[in-house]
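See below for the structure under consideration.
Yeah, one chain of the complex is gone here, protein chain that is, but the others are all in their spots.
This part shows chain A:
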Amino acid sequence: MAEDLTLLRDGIVRMLEAYGFEVVAAVGTGPDLLKALLTDNPDVAVVDVRLPPGFSDEGLRAALTARAEKPGLPILVLSQYVERLYARELLADGTGGIGYLLKDRVSDIGEFVDAVQRVAAGGTVLDPTVVAKLMGSKPKLPLTPREHEVLSHMAQGRSNAAIGAALFITEKAVANHTNNIFAKLGLQASEDDNRRVLAVLKFLEGY
């Protein structure tokens, strides 16, 4: 857990511990974060973008550096503001295990903990704001409106079952849509099946 405001850091640590997580390191600066990411072998890291000493994007940079060394190291990035630019940088390596959420989202404890777990499991969780911005612009991907909707839910890290529940369709119908999406985006099935991650990356770049 990396966050420079002690109050917020302690709050999130307490919340995570209440939900059965073991917090191996709670740090407050970029260099400390990078060290913890590389040496403490966390299953997942929750990281604030803006950290000392520079108070710019040290958290994001530490996350990218650590993931260059340990591909797929699951990291949930929290920020006071969200940018597609940063989302793209985080997802660019296509290995998944990335979350990018507004800091406000911690107020919805259930959803937040769920997001941490989905990222830990290798999923991709994008903030609804990023997704809404994408959906608001003119789509360039050759997808039907329904497939766009399914993809936007996928970008927020939802499972087929959850997407089905949100759109009032069966899980099987969702699976059909996702297969169509993969086919249209030219994503072949592979062994480590990270097509969901790649589809979200295309989603980010395709608008």
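Assume a residue touches a chain if its C-beta (ideal position, glycine included) is under 8 Å from a C-beta of that chain, and two chains touch if they have at least 3 such contacts; residues count from 1.
Convention: contacts and distances are computed from a predicted model.
Set against the options "ABC transporter permease subunit", "tRNA N6-adenosine threonylcarbamoyltransferase", "Integral membrane protein" or "histidine kinase", the UniProt name belonging to the omitted chain is "histidine kinase".
Here one chain is not drawn; of A:9, A:84, A:118 or A:195, the residue touching it is A:84.
By the touch rule set out above, chain A reaches the unshown chain at residues 49-50, 56-57, 80-81, 83-86, 88, 104, 107-108, 133, 136-138, 140.
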